[in-house]
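Reviewing the structure listed below.
The complex appears here without one of its protein chains, the remainder shown in place.
So that you can tell them apart, the chains are marked A and B in the order they are listed, and the count of residues begins at 1 in each.
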Amino acid sequence: MSVLSSTPAPPTAPLAAPLAAAARERSPLEEALRRLVRRRGAMLGLAVVVLFIVVAVFAPHIAPYDPTATSWLAVRKPPTWEHPFGTDEVGRDVLSRVIFGARASLSAGLVSVALAVAIGLPVGMIAGYAGGLVEAALMRLTDAMLAIPFLILAIALSAFLGPTLTNAMIAIGLSATTIFIRLTRAQVQSTKVEEFVEAARAAGATPLRIVLRHILPNIMPAILVQATLTIAAAIIAEASLSFLGLGQQPPDPSWGSMLNTAKNFLSQAPWMAIWPGLSIFLAVLSFNLLGDGLRDALDPRHRN
Amino acid sequence: MSDLSSPSSPAPSPTGKPPLLEVRDLKVEFADADSVVHAVNGVSYTLNEGETLGIVGESGSGKSVHVLAMLRLIPMPPGRLAGGQVLFEGRDLLTLSDAELRKVRGGSIGFVFQDPMSSLNPSMTVGRQIMEPLQLHLGMGADAARKRAVELMDMVRLPDAARRIDQFPHEFSGGQRQRIMIAMGLSCRPKLLIADEATTALDVTVQADVIELVKELKREIGMAVIWITHDLGVVAGIADTVQVMYAGRVMERGPVDDVFRDPRSAYTLGLLRSLPDLSAPIGQRRRLTQIDGAPPDMRAPPPGDPFAPRNRYATPRCFTEQPPLVQPPGAAPGHLAAAWYDLPALIAAETTP
Partner (left out) sequence: MLRFFLKRLATIIPTVILASMIIFALQQLLPGDPAIALSGEEKDPEVVAFIREKYHLNDPLPVRYAYWIGGVLHGDMGESIRLQQPVAQLIVAKFPVTLQLAVMAMAIAVLIGVPMGVLSAVYNGKAMDYTANVIALWGLSTPNFWLGIMLILLFSVQLGWLPASGYVPPTENLWENLRAMILPAFVLGNSIAAVMMRHTRAAMLQVLSSDYVRTARAKGLSPRAVIVRHCLRNASVPVITLGALEFGALLSGALLTEQVFSIPGFGKLMVDAVFNRDYAVVQGVVLCTATTYILLNLIADLAYFLVNPKLRRS
């Protein structure tokens, strides 16, 4: 049996003291960066994320064709040099649509998570720091929202809001808010009893100052890790909503809606389904890799 | 004190038989991505049948790690056996096959661990946990093992054993759980019982009860005992021989009375001086002293005597050359120490103005 994880109590003792001494030589941030850079998976994830962002930002310069330009002469053509990813059911270039689709997916991922953090972080901090009745009420509400599964809530929200990409982002963002409320609250609760916070309180710092200056910087790593992993989930959610027809509306390209169309032409034009799906997979995978790497780098206790 | 120096070999067994356990130059390391911690650095000693050896030292001295490593109970990796031999009844435990080693574990060598709450499986009844080694090593059937488990629980004086055998660990008190651990460790009548900080987590009164119990069981079963602790008081109460460890090395060892009365290692002296001397009349008691400084970084152990940086008696040689474990001039037979300096002379020089 080989068990690499934390050693039983007595054998750890010779390890713990000298290793802690070594860690003190570098700042925690340097130490975290060093661990992050050493993880090849995380670096690969970061590279692919950067690549996707570049593709999304410079889409008009990179894409060989107008993603919405139809051509009745080139309907459902298999991949050729002219159209490396083939063409779709109305003759649009699949490569160009995949490139422009990165815009919908990435912006949905980033915007919805930004929204979720923007609401979840303050609410979670209020709940965690205030405690008492305020906390009880907020957490009950959060529990109730969590009782509705993420995607179902997002679908219900966008059903009532109306099917547009913006509404899909709002729906995903609101559905993901609960994740950050709970995380922030738990983090604040465990941080607020630590000595440096007690010391700040004893020194007469106001609650707002304590939260902003002392607690917030300490919980940011956990929030950052969760945000990265939630972007991955949000990209899948946006693709899911668009796949159901509740996100990006035709003719604007999105990976999810391309798959929805492709489903109907599977036997005639399988390439229409392969590339958008592969793009979702790669984008989600790289955010997951980056998130996992960040977690290992920022929180050594979590390493296993 | 006036003895002439005698050979530095370990004291032969009174019966003249070969020793039960012989540790030769044992080395254990823990390696991670960018460093190697040298946890045990060439430990050698012998243990005779029926002998009780108390091993003392601070955490990180290698006292626990080296006994766990003998039975390959350290996590490997990151741990690894870097050298040496451990002869138990003439066989080298370090080269034994896994299957052979498992017959020794819990069979002829029983273990009692510290913190009996976390060392017992929380989701298994104590009865089943005591029955396990009986069924495994003695080939007992479930009924016989159960009957024997009740007897063992009686033996360690757990009241109402027949009823409590089906309870879970959390339903017992700390002292009771430690008795259960002892019952488990002794279940197969081992030749050697290793107790690793077995009383550390207990109240002082419960601690005394458990030590009394082990002494009694030892008289009954006659096993040898290795009692690992950081508490010199416990060693004085239970051991025949004491062995002081520091930085993965043996600093001093010998009969308990001789070592306590006439320490030859400055580290042993430091440990003794940090204990209250309850035998002296109030008013004449020494001030308690702490040992200054911290243990060395075991990723880069110092070349010489590892205690030298904290030792005010250290000589220049202490910093460059590792002292061997030998019988110092004037020490009792079997009393060994690793020191370049002559401690009694240095102390005497201090007290005379």
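Assume contacts are C-beta pairs under 8 Å (C-beta built on N, C-alpha and C of every residue); 3 or more make two chains touch, one makes a residue touch a chain.
As the structure is a prediction and not an experimental result, all values here were calculated from the model.
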{"item": "Touch with the omitted chain, as defined above, among B:G106, B:G175 or B:G334", "value": "B:G106"}
{"item": "Contacting the left-out chain in the complete assembly, out of B:L71, B:A198, B:L232 or B:A338", "value": "B:L71"}
{"item": "Contact residue for the chain not shown (choose from A:P149, A:P207 or A:P251)", "value": "A:P149"}
{"item": "Residues belonging to subunit B that touch the chain removed from view", "value": "68, 71, 73, 75, 77, 102-107, 111, 113, 115, 118-124, 132-133, 136-137, 167-168, 170-171, 181, 184"}
{"item": "Interface residues of subunit A (partner: the chain not displayed)", "value": "1-9, 140-141, 143-153, 155-157, 159-162, 232, 236, 239-240, 243-246, 259, 262-263, 266-267, 270, 273-274, 276-277, 280-281, 284-285, 288-289, 292, 304"}
